[in-house]
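See structure below.
With one protein chain removed, the remaining protein chains of the complex are shown where they sit.
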């Protein structure tokens, strides 16, 4: 099979680096084009990028040129499929420019997520929402399109909720996060802010989690998503962890269920990415651990190559009904891996032909 | 005024060290006697104690002898008033032995907290519960008594709840903690467990927070405490912070209130320790901060010498009614300072005459 | 006594914040004027500054206006005495502009330190070097002057060397530093760079330590400083510590000495700042600890309000002659406190009349 050439908008940031790393040896996609800020444009990727991942920069990426984030960027054809991890200050306009020019923009930025004609997608949760792009292209008169994945904190929560929403119906969700510093990008969180500390605020994060979760678990009806009719409340905190967002979750359900019922629902959960064996899909999208003190970022964040949501400590909640911990890798399942899986879904659905 | 001689059971641990530090230059109490495990007995305090506080060990404590934790310990009269911070494996029996022998044991250990005739006390919250000791002494036939303070995680929560329970009534409380490592004592949490990590489990902690909060906010009636009739749910996590437990709290109230009403209730909150100007009482038991990202352990843990509960980010909660952050110093207000204030209350009530 | 009004160039950075903090309630100086980058100019200090110290911002500083770093800055008379903690990209020119305009610039920046007519000063070590300003003013035709303090890593080393150089003569010095993140300013070191890591390089630092140490311990002769005739080698590393540079030092001396001789020389070391009781002078400029595992930043960095150099583990070195640890507070003794003590020396010498 000929691989499909792909590009990255915002290739030098933390999520951009994850894209580069995950695309190395990808069976369907081949990294052919990189773009970043004007400061980086004109350099090779090795020159432009302050690589922060533990695994070395892929050799194949080192010598790629970094272009400007413009549809008219010089120096080689821009691929149809573009992964985007731009700063939200510029992402809105740049993504639109590329979509208008015919590119399929698979974005990790928040700018367009909540627009009614833009799919906000987790392939295991709401693959049918991808159909929103038909309206998007028609209404906006675009040849290309924009498809988004959720915020890094939303993903783990929504993944953990989907199976129990399907089985028992959701009424209330209260989540407190303890988020890793890589979620703030690079240079991101100054050491002086977080050493021996907890920061109880991340700008815009709680609103994103609350709104995105309802959109993700909403129903597609008449070409629009009707948000889930359950309440969501998020407390978001930053802690001194490199990768992996931890979430203490309490839920109330519509139907009667037991702790064992929840665990069973999570364990048997499989969806379209698993059925179609999409390359980045985890074999087990949800892994439930039985130790009394897991999941932990140190040991569990890379479960299923960082694509699984790891759940533990499932127990009754005296205020709502159940409580549990969920852990999700914020720059893999919560960002670059999320977008990559979205693109794989789109390819398997014929959107990239 | 002649100072009252006091002793410490468990003087070499983290909380014991805080007792020693807080008792230096105390206007009412004078540290005269120390006891610790058999391993330490017979040494001077300077020899026996691996001092972990940033301020130096008080000179006056360095040369004090460390005794065995026994009523018959040789080498000097054991004071009537004893602060106790023993490991819960031995605290139950040792505290009883001393109370039976006529000592007033002001304990930080969990062993006796939930017994119906033992006061579980926060002087700002339920000073009237101290009256339980009358039944305790009568029923147990003791000349001494045991009085306890809550778990280090309960204190900050209960302090934040008391003013709004009094003003509006409490219906539901959901709390997720991010707790400091000093709460586990010394040597306590191994670095290999917590570096770059979150541990989502602390043995027995959630149960303590749920039960103790209800006892603390319960009403004394017919010589017994009727627990508060609100639901409490706790998620407890350990994070890489030295001192200061952070708590993300959501509450539902019985009466209608606004964010401003809550803030007003907290700010005007004063109680018996403030009225009587007890030496360890904070002038402002609750401090509400208005910055969007406070409280933080790094900056706020020592507010009012570690005796205040610092609240911030008060806002509506889509699931319950309100949400906020609370921070409390776990080894001061949550342990040694709590017991010290209890003893000051007891003295001002005439229990130590 | 009327206090002398002083200003700060670069008031919002980490060192600038230390200046503001140390000047609160200073007996001789009164903070009256602040300047910072154009981004901050026009705001109040509370608005402009992301305050990172654990103690709160002094109330008196909150409402001070932040001006531009220009001699013609509007809005109030610029004081004669200016403390400067500007980024080295701009410090060179700005400091000269102010000195030319008649201001006494007491600078923490590296730009002018090694110029032959600029005093590089530690009041305990080489107060006589202050006389260089006479030539400086004459040759440059300035009404004002520039006086500098050493790099934060140099200070602790030079302080530890001065007494043994005076007593025994120095031949060789080899120092490996483990430096705190606050030395890099704010935002400074990204968490992703240093969490669980050591960075074995700090740009320009080793050269500064090697050259500045020789100038500091050099002799003033014919109006110039002849650098010390000993060899200095520095290895500089960044570690995950907030404040306090640790240094593993080995030395070879010219005369015979014992470990006890060195300790005695350090312990009896007193100099001009102690004799004149300058307000910021530590009573004991060097504190020698005898425990086998001290000094440590956590416990010892604030010795003598951060103005002492703490030495420990003095023992023979199989390669040179002696080895020891030295600890110095990098933003107090190594920066703002250093400059402040320089200004106090200048005042006591009549340079500010």
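Note that the chains take the letters A, B and C in the order they are written out, and that residue 1 is the start of every chain.
Just so we're on the same page, contacts are C-beta pairs under 8 Å (C-beta built on N, C-alpha and C of every residue); 3 or more make two chains touch, one makes a residue touch a chain.
In this text the structure is predicted, and so the values were computed from the model without any measurement.
> Using the touch definition up top, pick the residue from C:49, C:121, C:174 or C:340 that touches the left-out chain.
Within the whole complex, the residue contacting the unshown chain is C:174.
> Consider the whole complex, including the chain that is not shown, and state which of C:141, C:318 or C:350 touches that chain.
In the complete complex, the chain left out is touched by residue C:318.
> Even though one chain is hidden, which residues of subunit A still touch it in the full complex?
Subunit A touches the chain not shown through residues 54, 195-196, 298-299, 302.
> List the subunit C residues touching the unshown chain?
Interface residues of subunit C facing the absent chain: 172-174, 176, 178, 195-201, 210, 231-233, 235, 237, 239-242, 246, 248, 250, 292-298, 312-313, 317-320, 323, 325.
> Mind listing the subunit B residues that contact the chain we can't see here?
Residues 14, 52, 181-182, 186-196, 240, 242 of subunit B touch the chain that is not shown.
Simple rule for what comes next: only the chains that are shown with their structure count from here on.
> Distance from the CA centroid of subunit A to that of subunit B, rounded to the nearest Å?
Centre-to-centre distance between subunit A and subunit B: 42 Å.
> Just the number, please: Cα centre separation of subunit A and subunit C in whole Å.
47
> Considering subunit A alone, which of its residues make contact with at least two other chains?
195-196, 240, 242
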